[in-house]
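In this view, the complex is presented without one of its protein chains, the others remaining in place.
On to chain A.
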Amino acid sequence: MNDSAALGPVHAQAERVARSVSETLEGIFTELVALSDIATGALGSGGTERAGDALRRPLEHSCRALLAQDRGSALSGAGFAADYGRVAPAHLWMAWWVRRDGVVREKRHTLNPESDAFYDYRHAAWFDIPRTAGARAVVGPYIDSWGTDDFTITASAPVVVDDEFIGVVAADLAVRQMEIAISRQLRAIDAPAVLVNSEDRVVASGVPELTTGLRLSPRAGGETRRSELARHDAAYGWSVVLLSR
């Protein structure tokens, strides 16, 4: 049986997975938009001396609620990161909550540039894309050095007050849980399939040689075991890729 003849029902299956992934991502942004509104409301017009104090309480309330939700609990962390000097004078400012073992707690980051553990998130794509492009971003999987220090997928959106960029609201997706759930869906497709992000990095895979974090093809190019047969776009540059057997 040649490939094109076999692909009919397979396309429908891949399309369903792509759609389900898109829905998950859009659902996360619905939450982020709400979080952004809360941050914008708390900041009022223009930053004040006590902006950090004004922000923390409503953010904490929302992030705790967001992370405690047990409808599949797709998120492992959420919060707000300010651009330099926007919330704390002449400093970065971040408020972040994580869920570990079912308990939500605040996570502190080292934001002192004189520290060897300095988390300079301004250079991280999840912060940089909303800042420079004013756009939402889904970044990863990547290893978040000085942040989670682990595999991370981050969804982020800009927070703008009076046409000025203040910072971003962001959420980390529970990577392993997502990897397992999506790989199960990918395996149910009657063809080898992987989910990749906008730079063709594997988010979840139904084939053994491509695991989360790897590139669909190595940097230097060269031979890969399978060839790409078709692609079904999901949201935010992600896509389900069907591969040869």
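The definition used in the following text is that a contact is a pair of C-beta atoms (placed from the backbone, for glycine too) under 8 Å apart; a residue touches a chain by one contact, two chains touch by 3 or more; residues count from 1.
The definition used in the following text is that contacts and distances are computed from a predicted model.
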Note = By UniProt, of "Phenylacetate-CoA oxygenase subunit PaaI", "HTH gntR-type domain-containing protein", "Ubiquinone/menaquinone biosynthesis C-methylase UbiE" or "Protein lplB", the chain left out is "HTH gntR-type domain-containing protein"
Query = Of A:74, A:98, A:138 or A:229, which one is in contact with the hidden chain?
reply = A:98
Remark   = Given A:16, A:107, A:131 or A:226, the residue that touches the chain left out of view is A:107
Remark   = Across the whole complex, the chain not displayed is touched by chain A residues 98, 100, 105-110, 112, 114-119, 123, 125, 141-147, 149-151, 199, 201, 213-215, 218-221
